[in-house]
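Excluded from the complex is one protein chain; the other protein chains are retained at their positions.
Up next, chain A:
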Amino acid sequence: MNTIAETRTKSLLYLENVSVSFDGFKAINSLSFVVEPGELRAIIGPNGAGKTTMMDIITGKTRPDSGTVLFEDSIDLTKKDEADIAQLGIGRKFQKPTVFESHTVWDNLELALNRDRGVFGTLFYRLTPEDKARIEEILETVRLTHRAEEYAANLSHGQKQWLEIGMLLAQEPKLLLVDEPVAGMTDAETAETAILLREIAKTRSVVVVEHDMGFIRDLGVKVTCLAEGAVLAEGSIDFVSSDPKVIENYLGR
């Protein structure tokens, strides 16, 4: 693991020997994993490989039993809770699209904006011209300008996924964790989403968990394959998908 330790100083996110178990089941087993600033990374792996648990650990929902989790080489994420970590600049998209259905698309983005999130800050908040411009810009990016005044409940599944990505953008995170963004999307929507994520990754780091191999090929980025809570293989999609261990554990023969 020398190579991992060397990459630490210039890392954005750094996990070393992280383990967590639930009732004796090792969901994550001495996992080490590094994301560099500006990197777009895909994670694949069979069900139960620990992909979502890993995201839970990074975002403070689950505390690891042991190991190091550092953000920007100095901040220990295992000591923080979800709200702290979100404010540090880590955004998370859930597997199932989770938006505020009884609010309009615009209000969803307004709530997500990276502004004072305290009780009194929000009580007396007023929409400034800068915030308005920012929301319009995000609406453009996630292709929802024409539906800004629509209730989020009335959006299609794919549009909800995009709205959620838009909310993450409004948070202005340094690192975006995206869990299965194209599950349940049409082929056209999937291709659009790949373009969208590549666009987003120009200005920040993105980690995408996905099962859709075609989508990952579209992204054309470094791939990490997890299995049984540890890294099985890491590299280009062609390198990973030709690895005999990956074929046996995940892709099948």
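Operating definition for what follows: contacts are C-beta pairs under 8 Å (C-beta built on N, C-alpha and C of every residue); 3 or more make two chains touch, one makes a residue touch a chain; residues count from 1.
Everything that follows uses one rule, which is that contacts and distances are computed from a predicted model.
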Name of the absent chain as recorded in UniProt (options "Alkaline shock family protein YloU", "Chemotaxis protein CheW", "Amino acid/amide ABC transporter membrane protein 2 (HAAT family)" or "RsbT antagonist protein RsbS"): "Amino acid/amide ABC transporter membrane protein 2 (HAAT family)"
Residue among A:V18, A:A49, A:V99 or A:L155 touching the omitted chain: A:V99
Selected from A:D107, A:E136 or A:E234 as touching the chain missing from the view: A:D107
Touch list for chain A against the chain that is not drawn: 59, 82-83, 86-87, 91-92, 94, 98-103, 107, 110-112, 114, 117-119, 122-126, 154, 167, 171
